[in-house]
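Complex shown without one protein chain; remaining protein chains in place.
On to chain A.
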């Protein structure tokens, strides 16, 4: 993975840039000591690291605007950062860039149960948004697995999803408005507490633009009334193809579960060794969760179990108590930790049409043998968002490169069968150079023109999303 060579003329001006930033920000909001900036050298894609020129931690929208104006005048690239949990390198700095962290912007600004929204500063963590409204009987639906740490700013930038988006949608479906600061330091209100825009749906373009169009400092989020209850059923199968067919069968039966999660044998074994959730030792299992009152749960699970029985399950286990429900979720929720115990892993994020599940699982298995690296599968099956985990040893010579090559093969496969490179993690630097697999030159040109409009100088997170060759003429 290449990053553009840092601009030496900017690096020479580090002291000047930092002092101009200090002049417009609160005390302690600028970090330029090379030891301290190392805390910001990477996000959750730890394979790539580079300390930035400086870090700014503004405390208000006005401070964000002031910092951006300085960077714009100085011609310094800016890398926006939420909580730094991106798995795609969305917040990876370059040596000539200023990281703009929004972590200090974390207040709740307005809560409106009658109009079913909450307005927060964008550095607030995902889970604490739900925390602010659960006392009122509401929740915020998108639930990325990093929700304890990840910020709404990052969720908006990456259009984050989660396990429950089959029913509730992803960030873009739960976002009503933002305060956006442009690279020039202009503060714009886009959307609000009302539904749907007057003109062009700028909010729809901003959500998922990976911090390349502006810095989001506030967000108005749709909140939903909490369901009366939720209950999962676990279904085990003796081959993954049947499990895949069962997923389609459930959806065709007219039931819309909130989540359908899939785990294959390597993943089941790893989580059993790690968490001991008591999963059956089988080739594949599904966890299907439904919501509602007791009677509604009974009605939905009954329909789901009827479909499952037609697929000869080796195990059909319905939770009857909250404790049994927690036991069913325990293994799934500790899957990533369990895989971490086995060594280093790379988590992919391609989406495929659900009908292609059997074929894709077969091909992944073959590729895994060919590359000599084990792949475990755990993913959101209802919406086809796969998370193949490639196990490797980062300290062994050439293994990272082999793992990345295998990952690229799997993502090409996802596109080939009608899917996409990334379902919820974002492109960042990780999938940047594969964009040509999914898009033609003209497709990418029109996306880049959108950036031209918002950030004509290409200073915001410029080395992400688009292959460097494609964006070269635009980047400063």
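Couple of notes before you dig in:
Heads up, the rule we're going with is that a contact is a pair of C-beta atoms (placed from the backbone, for glycine too) under 8 Å apart; a residue touches a chain by one contact, two chains touch by 3 or more; residues count from 1.
Rule of thumb we're sticking to: contacts and distances are computed from a predicted model.
Its record in UniProt calls the unshown chain "Glycolate oxidase FAD binding subunit", which is the match among "Amino acid/amide ABC transporter membrane protein 2, HAAT family", "NADH-quinone oxidoreductase subunit H", "Glycolate oxidase FAD binding subunit" or "Rhodanese-like domain-containing protein".
Screening A:126, A:146, A:242 or A:422 for touch with the missing chain picks out A:422. The hidden chain makes contact, of the residues A:47, A:108, A:149 or A:256, with A:256. Within the full complex, the residue among A:109, A:188 or A:476 touching the omitted chain is A:188.
Listed by residue number, the positions of chain A touching the unshown chain are 112-117, 137-138, 158-159, 161, 165, 169-170, 172-173, 182, 186, 188-190, 192-205, 207-209, 225-228, 247-249, 251-252, 254-256, 292-293, 295-296, 299-300, 303, 351-355, 380, 383-385, 418-427, 431, 435, 438-440, 442-447, 449-454, 465.
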